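Have a look at this one.
Note that this complex is displayed minus one protein chain, with the remaining chains in position.
Here the chain labels run A, B, C and D in written order, and each chain numbers its own residues starting at 1.
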Amino acid sequence: MEYILAHADYLLPHPDGVTPLLTFIIFLPLLGALATLVIPKTELRLMKAVAVFCTVVTFLLSLVALSNFDGSTHKMQLAEYHSWIPSIGVAYFLGVDGLSILLVLLTTLLSILVVVCSFNAIHGMQKAYYSCLLFLETGMLGVFLALDFFLFYIFWEIMLVPMYFLIGIWGHGRKLYSAIKFFLYTLFGSVFMLLGILALYSFNSTGDYGTGELTFNIIELINNVRVPTEPIFVGLSSQDLIFLALFLGFAIKVPMFPFHTWLPDAHTDAPTAGSVVLAGVLLKMGTYGFVRFSLPLLPTASHNMVGFMATLAIIGILYGALVAMAQRDMKRLIAYSSVSHMGFLMLGIFALNPEGVTGGVIQMINHGISTGALFLLVGIIYERRYTREIAAFSGLATTVPIFAVFFAITMFSSIGLPGLNGFVGEFLILVGMFKTNVAYATLAVLGIILGAAYMLWLYQRTMFGEATTPENQTMKDMNFREIGYMLPLVILMFWIGLYPRPYLNLMRPTVDHYVTQMQERHAAERYDPQRATRQASHDDEADADVPAEDR
Amino acid sequence: MAIPAPPLSEVLALWPEILLSVAACAMLVIDLLTSRDRKADIGWVCLGVVVLALVGTLLHPPQAGSIFSGMFLADGYAAFFKVLFLIAAALTVLISLRYLDDEGIQRGEYYALLLFATVGMMFMAGGGDFISIYLGLELMSLSTYVLVGFIRRDDASTEGAVKYFLMGAFTSGILLYGLALLYGLTGSTNLAAVAQGLSGLSLDNPALVLATILVVVGFGFKIAAVPFHMWAPDTYEGAPTSITAFMSSAVKAAAMAGLARVFIVALFPSAEIWEVLWWILAALSMILGNVVAIAQTSLKRMLAYSSISHAGYALIGVVAATQAREVGLAGALFYMFVYLFATMGTFSMLILLTHRGFRSDKIADFAGLGRSAPLAAFIYIIFFLSLAGIPPTAGFVGKLVVFRAAIESGYVVLAVIGVATSAIAAYYYFMVIKTMFMEEAVVQPQLSPSRPLAVGLGIMVVATVLLGLFPAVVLNAVTESVKLLQ
Amino acid sequence: MPLSWYLVFGALLFMIGVVGVLTRRNVIIVLMSIELMLNAVNVTLISFSHYLQDLRGQIFTLFIIAVAASEAAIGLALVISMYRGKSTFNLDEVNVLKW
Amino acid sequence: MKVLVWLIPILPAVAVLLNGLLGRRVLRDKAHYLGVGSVGLALLCALIVILRVIVDPQHPIEAKLYPWIFAGSFSVDMGLMVDSLSAVMLFVVCGVGFLVHVYSVGYMHGDPSYPRFFTYLNLFMTSMLVLVLADNYLLMFVGWEGVGLCSYLLIGFWYERRSASDAGKKAFIVNRIGDAGFILAMALIFWTTGSLAYHDVFAAAGDHKITTGIATAITLLLFIGAMGKSAQIPLYVWLPDAMEGPTPVSALIHAATMVTAGVYMVVRSQALYLLAPVSMDVVAGVGAFTALFAASIALVQTDIKRVLAYSTVSQLGYMFLGCGVGAFTSGLFHVMTHAFFKGLLFLGAGSVIHAMHEEQDMRRMGGLRRHIRGTYDTMLLATIAIAGIPPFAGFWSKDEILASAIKGGHVLWWVLGLCAAFMTSFYMFRLIFMTFRGEERFDPEQVHPHESPPSMLQPLRILAVLSVIGGVIVGIPPENGLFHKFVAHAFHHHGEHAAHTFHFWPDVPLMLLSTVIALGGLYLAYLFYIQDPERPKRLAEKFAFAYETLLNKYYIDEFYDAYIVRPVKWSTGALWSVDARVVDGVVNGFGAFTRLYANWSGIVDRWVVDGAVNGVGAVIQSGSRAFRLIQTGVVQNYLLVMALGLFVFATIYLIVI
Partner (left out) sequence: MVFFFLLFAIVGLASAVMVVTRKNVMHAALFLLLTFACVGATYVMLRAEVLAAVQVLVYAGAVMVLFLFAILLVNMPEAVRLRQWTRQSTVAVVLAGLTGLWLIIATVRAFTGFAAPPEAATQPLGTPRAIGEALFSDYVLPFEIASLILLAAMVGAIVLARETAREEERPDEALTDLPPDTQEDQQPV
């Protein structure tokens, strides 16, 4: 506790100082997972009850966290600090700020919906299934709440195993291939991210670039590490190299253009719950990583890389949209659409101004809601017809009107119709990007048009026209349970669309703080050759220890 | 004039070694008295002695500095490795009690030789002089040659032993030649004296270069680093699984201890020469070890290749030690400690599946294990996670510490190779997990769980997870022990 | 008598031992060649000890001889158990464990 | 008063919710009470608000609710504003909207998804009202896309018909292209003036904070948005297809309100346009050219609704011409008058189709004057109005535009305008004569046309009255009549650009000229369709080529399809194969085991795709198999490798030293 009091400048003291609320939030699902493992195989109902109970309680806890979250400061709140491995500077350090509070809420909400939606979708080894889901939730929450690189990396990797099993065992189609492909892509990325983290860690431990003492504490690193920016390797400075290492880890997760090939396979072959969680939350970790780590820690590199990242993002937007049009399978189409949306999101983040980044962050929530809802809906159809081929459906609007309405609303939210949540994020991103580079913004706007095209085409081919085949005519409409877990998402869509104020208020101080800090740091440490040579000559006359303020 | 007997304090400092040697002899005697079917009791006695020694060393590790006129250095470093060897020996005994009955080789000599090997290792780790290190090495090797060939009626075991013996003898010849040259150059065999002698020599003295290479080859064989690794897969596959577990963990750790002692203390002045050699060996081991493991059908051979790659990861620590001494060595030591539990665990799981008449080591034999024995499969996952270096387990912390050392000392390329190959490693570990969980059982794997094996497995699983979550204690111990190394 | 002559003698002996190990199929001959190699090391050590006026070399050789003897013992025991199993002495027929 | 302003859009929204949720089961055929009722109430509130604005035009009513979106320096509030400009639009939207609602009660009677129709219609009303009443560009954009959505839903109302859903999709996508331009404009506006609220933007424009270059860019982008919404030349293709929707929809959306949104936006951003003369010319040019182009197509169309659709496009061209030459207010005036008579024409056409049992082709009509007298009378009045024959409404607004065109020195556009006017009166009277005059070209026993019920006729009569007297009351004297003075208030505080000081008399020759042209068109139509019905056929044969191109709408649709839609579809297919083969191949690992997992989905395809797909994986697999075979099992080979290792190391070092 003394650590928190000692570092009041970036940590808000815990309201009642005692209850480790964040630890409860993270580890309650883990308890649930272990509990389900203990329940005998035959007690299906009890198992489902435990799973739902855990997720609901976790959601309530996150609401409690929201209630005593003070939206006015950028400081970390509800912080918990216990030193863990002092010799290498690792601490069990949790905290939440404007950026992560919303993502935590999104995760807990989606987890409830995911558990409820897979009641009669999953038939084999249900015990292992629910424990995997709950285990996954712990991993996700941990990533968003960890403020220590070591802890962050542990939660980042913990998620891989349950997701591998979710796709591998309960998936369909080429599930084995997709499972191992997902696992290896993410692992390969995260392993290089580890290198980046270690590089930062070692830069911080050498006196002249950072505090000199060993620590994995993210906030400490953000405030103190000054990675040198002189080019050392084929024109790239060490800061750029570290940026590329972290980029590899996050870009594969986002996924950005060249690394996206795992997404369609994983989404298509995962069970409904898997795809919802995958699209709803797992993709956000990549972008969360960029905003939380790459921008503040490596400001100059982020500035140098804007061109590179924006081009990749735009390719992602246009490529994702175009390929989505050519899809025959619904889930694969939605998967490619989220490649396009995530490209949009990255564009927002790399606009490197408050508007763009806020747009990016709010878009994370929106994409989680709309794509999560889309996958849930496809799951509903899949439960009835066991096929996702678009050609197999037509004229559903007459047979299942309620479903058609839900599908329409979700679709319009995902293509960013004003009045719904998608628009808020998309517009802010475009405004933000417009300031940084007009050409990129104009290209991105094309993405909106293509987005409308493939989505409407999908809607038309499945919903409109005559209900020709008997199955299409006799399909049952959504039952109460399904409406139950779709309604919260639709309500959120309208809420964020019409009255996004509470959400924007939550993230405003944090985003502004990060962006302004980044811009100041970039201005201070930007490497310009003349200054460097002057600096060098300056060094020769004076002795070596010139005050290294502008190094 | 009477030759002064070594002071009592020095002798007492060696109490673990003495205890184990006496116990080994005692066991040979007991072996005479026990009847055929009660041979297992000898195992329990051996276990008791080892545990006693372990507890004793943990409570007050012998810190007597350099004793027996420099022949033995009873410092933190030796104490740390003593603990490691005793843990490995205890676990090996635990897992082999029931296994020996299954294989029909339940004989007292097995435990005696095991103790002899452990004593040999302790001398290797603690040796302060080429002679004592070499003798420790030979004691360990000889006992291990016999243990490998213990299942006399099974040709594979004999063949493995013969191969191991021939390679071992040949390499000890090479190592000796190197040590001889070093003696010629520096005029002494004591590590500190050699280091002092070498600092006077110029680095391009051909004999020094050749001596270093010979010593590198000697130790390279012992830790099965590529290209001196070719014996490992055959010997690991042929040897009885409990001995394979012992070899892949304890013997390799001992070799690493001797290697670190020789190179970091004695040959430190000529670091430029052997730094590149070990760099190449580490890189090759990581790459080849992991790549060839993919194509293996037998699990034992696959684990052999994986242990070769883990030797590579530990070597990164040694290479890093040339620049950042404490961090590098601590990384290597910690990695060996952490890796011990994971590799022993995987081999003891193999023992779990061998029972009378069915010796499973084909990966296909594990199909459907996920459904038939979920707990065993779950334990397997934990061990594989640790071997692959995925967070919640100890393997991750090991890899983290080693990679940190590499980056801190500037060997970024080595770290990148390490990182990439550990991704490949994750692939073939997960192919096994895939067979276990996602394929139908072709032959129904029956388990032969025995209480000691269960206890052993329990310890290893708990250790892997605990070390993953709370490695602080061991990390501090390691950094302390490395600091004292002059 | 310059030291290097003895060293050359030792080196040649070593090389003959290595050739013996690598080329001969009969395991007994291989064992003998290994003894040769160890002898070569002893010669080198003793010549160093002579020129350095220092006993360490000789003591080391003493221990090496002891080890060589025990090694020979174990080696022959292995050979016998190999012979009993495979009834052959040729090392290239002993390759059940491969790939 | 603020509550009242907010009430206007919320009332239809409430109706949308209720109809949507309860419509299918509870209300079924009583949905219209809710639908029409809510719009009626909204009309009442609107009238009160309009009166308040008329009384004191200087101070627009501001009704800010809450800060909507804000990030960094960007912040936009959810606020409504009613000044004289939006009052006019409010009147048009609510007025015509209410009448269309009443009309559609009769028209849609008996349709199975009756409540759904009213839900969509009310949703449209809400969005349109939000668009008109918004006090900043972003909220207007919300309404803008909202109406785009409703037009998609309403055009594709009878979604069983593939052509309807295609038309709906086409409308939405084309709108979306326009909206893309709008978004970029908004971004540019924000970064130059720091806010999106009209008040701040126009204040900044007023004191010349915006350079002409940026102003041109903004205005052009805004105009792209307007083109998409108001169906100007490149982006008009969706409007003719939108006729697939029910007729009241066409009347409300594709005649009176939605399509005029573009004009409203241009008029609203008058201050910006005045800063950019280049874009003024562009607007005028596009407007004039569209007017002529669309009118020429309308000449030969046979489907009654298509003719009206093209006529709407042409009239919109007029409005933009008006704005382009600086006569924003007269453009707006034309919007109002056009709303009345075009709304009436569409509704009339609706009752004609209703009478002819869904028959839309004019060639199979004729002589309906005797059967549906009421519809005929009202449509005749509207036709006279649209043709621009004084003293009807159409004349005043159209003449003002033409007058200010010639006065502003844009002779070319004036000439185009006149030709378009001539064609307009020709095709309108052609429509009237073909449907109502001449002999009956339908066989009586199947089709016996009957007059529509009063609920449909009443709105027609009201609209007829408005289109007759609408122009005169507020239009005289031209350029500074009641209407002009009222609307001018909306722009006074930006330093009104005194474009044209008008005086009545010198314009008389212009007025006479346009009247003559209108009558000429009437007479020509009379010659062709009353006097000698064969004449059009002979003319058609003589100018066969011209006739064909006009009939096929200059093959624009085919052109778009060939050069835009099809290549996009082709590229998606190509990209998908690239994605599956190249990108996956280079990046992906572990190919070998995929061959083992070829599953039900086409083994060859899967094998081919994945065989190539995992290049890197295959390399590693084969590498690992090769190295595995080195392990021969013979111990001496191992010893040799070891010796080789030793030798290699030795040589490296000894050579190096």
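The rule we apply is simple: a contact is a pair of C-beta atoms (placed from the backbone, for glycine too) under 8 Å apart; a residue touches a chain by one contact, two chains touch by 3 or more.
It should be emphasised that the depicted structure is a prediction, and the values quoted were computed from it without experimental measurement.
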Query = So which shown chains sit in contact with the chain we cannot see?
reply = B, C, D
Ask   = Which of these touches the unseen chain: B:G43, B:P62 or B:G184?
value = B:G184
Ask   = Per the definition of touch given earlier, which of B:I30, B:V49, B:M71 or B:L457 contacts the omitted chain?
value = B:M71
Task = With the missing chain put back, which residues of chain C would touch it? List them for me.
result = 1-9, 11-20, 22-26, 28-29, 31-33, 35-36, 39, 42-43, 46-47, 49-51, 53, 55, 58-59, 61-63, 65-74, 76-81, 83, 89-92, 96, 98-99
Task = Pick out the residues on chain D that sit against the missing chain.
result = 625, 628-629, 634, 636-637, 640, 643-644, 646-647, 650-651, 654
Interface residues of chain B (partner: the chain not displayed) = 3-4, 6, 14, 21, 25, 28, 36, 68-72, 104-107, 109, 112-113, 116, 119-120, 123, 129, 131-132, 135-136, 138-139, 142-143, 145-146, 149-150, 152-153, 156, 181, 184-185, 205-210, 295, 297-298, 356-359, 362
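We take it that only the chains that are shown with their structure count from here on.
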Remark   = A student comparing B-C to A-B should find more C-beta pairs in contact for B-C
Key: Inter-chain centre distance, chain A versus chain B - centres from mean C-alpha coordinates, in Å   = 42
Ask   = Rounded to the nearest whole Å, what is the centre-to-centre distance of chain A and chain D, using the mean of the C-alpha atoms as each centre?
value = 37
Message = For chain B, give me the residues that contact two or more of the other chains.
response = 162-163, 166, 170, 233-234, 427, 431
Note = Flagged in chain D as touching 2+ other chains are 589-590, 593, 628, 631, 633, 635, 639
Ask   = When you check every pair of chains, which ones turn out to touch?
value = A-B, A-D, B-C, B-D, C-D
Ask   = Which residues of chain B touch chain C in their complex?
value = 130-131, 134-135, 138, 142, 145-146, 149, 152-153, 155-156, 158-163, 165-166, 169-170, 172-173, 176-177, 179-181, 183-184, 187-189, 233-234, 237-238
Task = Give every residue of chain C touching chain B within the complex, in rising order.
result = 7, 14, 17-18, 21, 27, 30-31, 34, 37-38, 40-41, 44-45, 48, 52, 54, 56-57, 59-60, 63-64, 67, 70-71, 74-75, 77-79, 81-82, 84-86, 91, 94-98
Message = List the residues on chain C that touch chain D in their complex, please.
response = 18, 21-22, 25, 91-92, 94-99
